[in-house]
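As you look at this complex, bear in mind that one protein chain is not there, while each of the others sits in place.
The block that comes next holds subunit A.
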Amino acid sequence: MFDTADTGAKLTLDGVSSGYGPIAIIRDLSLSIRRGEIFALMGKNGMGKTTLLKTILGLVPARAGDIRLDDQSITGASPKALIRSGVGYAPQEQPLFTDLSIRDNLRLAVRSDRDLDTALDHVFTHFPFLRDRLAQKAGTLSGGEQKMLILSRALMLKPDLILIDEISEGLQPTVIAQIARALHAERDQSGTTILLVEQNLNFALEVADRWAVLKLGEIDDSGEAKPESRERVLEHLKI
């Protein structure tokens, strides 16, 4: 079991700003996530949650501030460099190559086919149904199965940090529970740090150690994830 107590920062954002064209989405945002911590980032639609993940991964350039991974600056680093340094990403938008097989979707996550079997065995421990359906096209999976495949792909290389974008959206409770078990298992067994962007308050508070609410690109509130936090977070998410 991994203990997050007394561990240093895995991911630090210091005064980070980013956006698209002339529009600023993330504004002077600072955040620190401990090694082995599961951190839930919540907020209404359009508040910049997905943009923040893309900024960390280098898909959207940071305009100001510094992003550090294990105290090494990764500001301006390419997605390729970050993935190779141990970052996994489970995107929300168009997240699968639907015309490729499950196997090929997973194969794209490893650098060499030599690593494939070991990585597959690792994700089969979380989602065994994938083992017998490797040849099936990803687009033919159900919504819940697709989400499990997206998460599996992010877990293939046993990353140190995983960025997960709204994995529970539209899923039934049993699938959400399976995903929650997988995330806890990864953290407990490997000390994986997880930054979870979520709209599902119950799931976020159940899985995470800490939470923050993003409002117009800034951290509006944050705290420890406890059942009594629910009303406080809900207040921020009201339309």
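Keep this in mind: a contact is a pair of C-beta atoms (placed from the backbone, for glycine too) under 8 Å apart; a residue touches a chain by one contact, two chains touch by 3 or more; residues count from 1.
We adopt the following convention: contacts and distances are computed from a predicted model.
> Name the chain not shown, per its UniProt record: "Biofilm regulation phosphoprotein SiaC", "Branched-chain amino acid ABC transporter permease", "Probable glycine dehydrogenase (decarboxylating) subunit 2" or "Ferrous iron transport protein A"?
"Branched-chain amino acid ABC transporter permease"
> Of the listed residues A:24, A:59, A:134 or A:237, which contacts the missing chain in the full complex?
Answering carefully, the residue with contact to the hidden chain is A:59.
> Which residue from A:82, A:149, A:197 or A:212 sits in contact with the chain not drawn here?
Answering carefully, the residue with contact to the hidden chain is A:82.
> Mind pulling the subunit A residues that touch the left-out chain?
Looking at subunit A, the ones touching the missing chain are residues 57, 59, 79-80, 82-84, 89, 91, 94-100, 104, 107-109, 112-113, 153.
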